[in-house]
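Sharing a structure here in structure tokens format.
Partial complex: the chains shown occupy the same locations as in the complete assembly.
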Amino acid sequence: MRQITDKLSTDTNGPGLYEITAAVVNWCHKQGMQEGLLTLFIQHTSASLTIQENADPDVCHDLQDFFSCIAPQNGPYRHTAEGPDDMPAHIKSALTQTQLSIPLQQGRLALGTWQGIYVFEHRQHLQKRRVVMHLMGD
Amino acid sequence: MRQITDKLSTDTNGPGLYEITAAVVNWCHKQGMQEGLLTLFIQHTSASLTIQENADPDVCHDLQDFFSCIAPQNGPYRHTAEGPDDMPAHIKSALTQTQLSIPLQQGRLALGTWQGIYVFEHRQHLQKRRVVMHLMGD
């Protein structure tokens, strides 16, 4: 059994879901493993990871609206020094994932037919987001 | 170190938490490992995974009510083509887990005394849900 670690960088430009499925799948494929476990870990607390339907783009917009609604920018926050979008971003990160693990079977990630992997950006301005990819297997 | 991957199918019949602890524990036991890491991955975006108390069934009903309340069927969604329960299902999935990993110690999953593993179904109609099980260890 062996393991490989790498980093994926994603540029984001405002709140929303940015699909990284193709980049992740391609990277896994290049490692030439048949069976294993992939772990994605985002190194931020104001952006997160989620697996969601990648068929109808409206799903992503509705998700974004839902999270903006339950964690609004004008909430009664103490932490405001980094801007009105920062504390809602931490809340949205807490409600979604910082880490995701996906089994690799017969050389393919075990994603369901409609599942896509997304970086969920919660900040308003341009960001460069880093996702650590760790693959362990044979 | 070795690894095994398998699939668990669960039939669901409407929204709610369906316990899969016994099936998962039995499958792990059969693999004959002493130490390792189990990963469960549900291949859907309208059903999810959660670990919750399995003592009082009221906990599961209250959880279901809570999620129905914060992501109601009559929300202002764009994505309605798959029925009024589909977008709330994606939201509830985003708020819970698509994947869970549990250490295996001395031949037993390291679940706490009251912890049960559940498929959290968010759709109204009959579904067949697939959970990939991946066990890695010795």
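Couple of notes before you dig in:
Each chain gets a letter, A and B, in the order it is written, and its residues are counted from 1.
Operating definition for what follows: contacts are C-beta pairs under 8 Å (C-beta built on N, C-alpha and C of every residue); 3 or more make two chains touch, one makes a residue touch a chain.
Keep in mind that what you see is a predicted model, and the values were worked out from it rather than measured.
Counting all copies of the one sequence in the full complex of this file gives 3, of which 2 are shown in place.
Heads up, the rule we're going with is that only the chains that are shown with their structure count from here on.
Separating the CA-averaged centres of subunit A and subunit B is a span of 20 Å. For subunit B in complex with subunit A, the residues that touch the partner chain are 1-3, 5, 37, 39, 41-46, 70-71, 75-79, 81, 87, 90-91, 93-95, 97-99, 101, 130, 132, 134, 136.
Subunit A meets subunit B in the complex at residues 1, 35-37, 50-53, 56, 58-59, 61-63, 65-66, 70, 95-97, 100-103, 105, 110-115, 136-138.
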